[in-house]
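Removed: one protein chain of the complex. Kept in place: all other protein chains.
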Amino acid sequence: MSDKVLMKGNEAIAEAAIAAGCVYFFGYPITPQTEVAEYMARRLPKVGGLCLQAESEVAAINMLMGASAAGTRAMTSSSSPGISLKSEGISYIAGCDLPCLIVNVQRGGPGLGGIQPSQQDYYQATRGVGHGDLRLIVLAPSSVQEMASLTAEAFDLADTYRMPAMLLADGALGQMMEPVDFSAFPKRDLPPKDWATNGTKGARKKNIVNSLFIEPDKLEQSILTRYERYKKVEAEEVRYEEVMTEDADIVLVAFGITARIAKSAIAEARKAGVKAGLLRPITLWPFPKKRLCELADTAKAFVSVEMSMGQMVDDVRLAVNGKRPVSFFGRTGGMIPSVEEVTAEILNVSASL
Amino acid sequence: MTTRFIFAGSGGQGIQFSGKQMAKTGMHVGLNVTFLPSYGPEMRGGTSNCTVVISDGEIGSPSVSSPDILVAMNLPSFDKFEPKVAPGGILFCDSTLVNKKSERDDIRAVYVPATGLASDNGLTGFANVILLGVILKVTGIFEFKDFEDYLLSNIPASKTALIEKNKAALELGYAYPVE
Partner (left out) sequence: MKTVFDRPAALTDVPLHYCPGCTHGIVHRLVAETIDELGILGSAVGIAPVGCSVFAYNYFECDMIEAAHGRAPAVATGVKRTHPDAVVFTYQGDGDLAAIGTAETVHAATRGENITVIFINNCIYGMTGGQMAPTTIPGQVTTTSPYGRKRNVQGSPIRVCEMLSTLDGVALAARVTVDCPKNILQAKKMIKKAFQNQIDKKGFSIVEVLSTCPTNWGLAPLDALQWLRDNMIPYYPLGVYKDGEAIRDEE
């Protein structure tokens, strides 16, 4: 008997958040992430917290901003179209240097798109969410266990660097069930939230949470200061998993649910005599570009495998920087690539070398 | 060893329940498992299916294009998934509701009139559990006792009738004379 529980990915996010001390949730229903809000609505009142269903995604992200500004660990969750609506608030949160967790359980787009899993929001998460110079820490789980562990970790990362973190999942991870162990999440020493606007109590000077700097030199300075922190994140928080890359001629790059398919495919390719490996970015920002660049010294080709028309492939190309050919393989619109088609692609690329 | 299941049928037949029981038992005996339901409008009546992968190794894809084991509890599910069963795989079919036979010679087909058996034995609504009993017998994937224990442990002790019916249906399936 194990201590694990069989749980949906969406529910694992919620339970992990509560375990990580997040007892405030602001959200709006949208498939395929609604179970996060439902789970929170059931559990939070019993642990002295609150799940508030907002009138809109826009309101939800701003409620989150208020909670975070007041120094409270809090989160919201949505799926692709909802994240577009939240992007205004995310920009303000980033501009105010507030920590929080935003979950995107991606579905197919653009527009209303579909409700099946996708990875079409890679660009949005890693460079296009909201206006202005800003970054989110973007974590990409590839199992229900990681839905839990990376949720817990995202809060600590956000608090450490005073910036929003995003858990970028997809409908398959949100809906699927796998065993999860909640017992061992590492904890960090976190800086005090001495910037919080929760009332001075007459004991300190007033705090202001603000993203407005009307003088351009001051705005530039605030951005430069923020980017110093971003640099630190890039230096210290890159995370990835490598599978059979040591001798690989062809290195697949894939994240989330797609990485699992890629993992099966490289095993199949090896049975067919092709030395394939996998690099799975766990942090999409910061992206493991240094490691990919190193791998370009030994590997002969890279294939980015995604559930989109090819977005992360740009980052792979930037990292490989022309040293080796980089190609893309994917399905989009909610289709999940099969192990067979990814294997066939590996063999194709191998034959073309 | 990895076994990939697709359970498919109509909403209300207990398709998701069957898949979850398979996955839960796998987890409890220490194997890796994934359970991937169909979701969206399909939740509200109509067709229902789920994919379960059970393995003693790491599970790659939780989605399965060609299952080792297909459980088809209505005709549309049979039509959709029967051609996809992996060679050497097994098709379990509720022959009360599916009036078709597989013409493939590279898979094994097991026909059980589960819905009929259920209603004949006062077990209406438990055809899915009867099929689970048959699957256990034919595949030997889990010990009968393990499966039964986990199945019954998920039902509140106060619901004795439900426990009895699950038990009876599972035993009925397990004892069903498969050709």
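Letters A and B name the chains as they come in the text, with residue numbers starting at 1 for each one.
Following the convention adopted for this analysis, a residue touches a chain if its C-beta (ideal position, glycine included) is under 8 Å from a C-beta of that chain, and two chains touch if they have at least 3 such contacts.
These numbers were taken from a predicted model, which means no experiment stands behind them.
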- Message: With touch defined as in the header, list the contact partners of the absent chain among those displayed.
- Response: A
- Item | Omitted-chain contact residue, chosen from A:Met7, A:Met65, A:Leu134 or A:Ile250 | A:Met65
- Message: So one chain is hidden, and I want to know which residue out of A:Val5, A:Ala19 or A:Leu50 touches that hidden chain in the complete assembly.
- Response: A:Leu50
- Across A:Tyr39, A:Tyr92 or A:Phe255, the one contacting the chain not displayed is A:Tyr92
- Which chain A residues touch the hidden chain? 24, 26, 50, 52, 54-56, 58-60, 62-70, 72, 74, 88-89, 92, 96, 196-203, 206-212
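Here, only the chains that are shown with their structure count from here on.
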- Distance from chain B to chain A - Cα centre to Cα centre, in angstrom: 35
- Item | Contact set on chain A toward chain B in their complex | 1-2, 4, 6, 31-32, 115-116, 171-172, 175-179, 257, 260-265, 267, 336, 338-340
- Flag every residue of chain B that touches chain A in the complex, lowest number first. 20, 23-24, 27-28, 30, 32-37, 39-40, 58-63, 65
